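Shown here: the complex without one of its protein chains, the others still in place.
By letter and in written order, the chains are A and B; residue numbering begins at 1 in each of them.
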Amino acid sequence: MATTTSAVPPLATLNTPNSATTMDEKLSGNFLTLENPVFCCFLFWASVLVIKMLLMSLLTALQRFRNKVFPNKEDLFFKDIEVQFDDPHVERVRRAHRNDMENILPYFTMAILYICTNPDPTVACILFRVVAIARILHTLVYAFYPVPQPSRVIAFGVAFAITIYMACAVALDVLKHI
Amino acid sequence: MATTTSAVPPLATLNTPNSATTMDEKLSGNFLTLENPVFCCFLFWASVLVIKMLLMSLLTALQRFRNKVFPNKEDLFFKDIEVQFDDPHVERVRRAHRNDMENILPYFTMAILYICTNPDPTVACILFRVVAIARILHTLVYAFYPVPQPSRVIAFGVAFAITIYMACAVALDVLKHI
Partner (left out) sequence: MATTTSAVPPLATLNTPNSATTMDEKLSGNFLTLENPVFCCFLFWASVLVIKMLLMSLLTALQRFRNKVFPNKEDLFFKDIEVQFDDPHVERVRRAHRNDMENILPYFTMAILYICTNPDPTVACILFRVVAIARILHTLVYAFYPVPQPSRVIAFGVAFAITIYMACAVALDVLKHI
């Protein structure tokens, strides 16, 4: 009987591994879940940035219709116009859109990888919010209402620097796996 | 003996957690695995879209050789030609390729995040299939064989709307983590 009674308690504790664990242990190496507040924060702001980025296409289309500038023959929705390029209003929006692709898309990948390295939650959430706001401001001062420099350079630089920081933090974290 | 016999059955059931669990419990918050049919469906169609997107580079190269239009001095594979831009056939493929980058790449990120929020499997799988087919049709009617509008607008709009839907669904899901 003695062996049986001594064997049961450790089994019982092993059977309830989540009873007194920290967040880290609860996630158990899986950071891309809704249980991870850092990931939830990223989910929200990444969704905002995806919507913002896609709306650039509509803004380009709006400028094309407003200025009647279309790049394809099948797009000539009005009579007596020809395919045309290099309209300054359209090209400005397209440059802003391209800048989004150059910066937001690598940021998306980098941020997901950064979350998987279990960063400090407070720092990570602040970075996600700052990047999203900086990129929204970048669009406003570039594509919507051109504002004198250095407003655009600053908005660009903030998101740029944060992405570089994430990349360096991740690379240093896994340096031995080169 | 009575205590031992009564203690063993609950332990036994606790020790076989996968015996009668739902898919949700089996995944236990990790949705990016081959055990998740939603992720498997995305894996297939994302791979198809990556291949489709990369083939745009080859299509551009094909048009460059066919029309002998090269943008770099080191690319002049034929005698008596100069660097040249703005060939309509080449530029059409490049616009289609750019449109892919503007739409498919944010969709990739958004879809992965969407999968992590545990969406309805039937809805998610249908959306993945529809986006892939819409983007393939978009390429066909844009880069391969120009078709009168609104064929291209519809193909573009379907993938666009689904990505926006995913972004809104995810953002609303984690709204308190703003």
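In the analysis below, contacts are C-beta pairs under 8 Å (C-beta built on N, C-alpha and C of every residue); 3 or more make two chains touch, one makes a residue touch a chain.
If you're wondering where the values come from, they're calculated on a predicted model, not measured in any experiment.
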Option touching the unshown chain, where B:Val50, B:Ile81, B:Ile126 or B:Cys168 are the choices: B:Val50
Missing-partner contacts on chain B, residue numbers: 1, 4-5, 8, 11-12, 15-16, 30, 32-35, 37, 39-41, 43-44, 46-48, 50-51, 53-54, 56-57, 71-75, 77, 85, 97, 101, 104-105, 108-109, 112
In chain A, positions touching the absent partner: 1, 3-4, 7, 11, 14-15, 29-32, 86, 91-92, 95, 101-103, 105-106, 109-110, 112-113, 116-118, 146-149, 152, 156, 160, 163-164, 166-168, 170-171, 173-175, 177-178
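Keep this in mind: only the chains that are shown with their structure count from here on.
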CA centroid of chain A to CA centroid of chain B, Å: 16
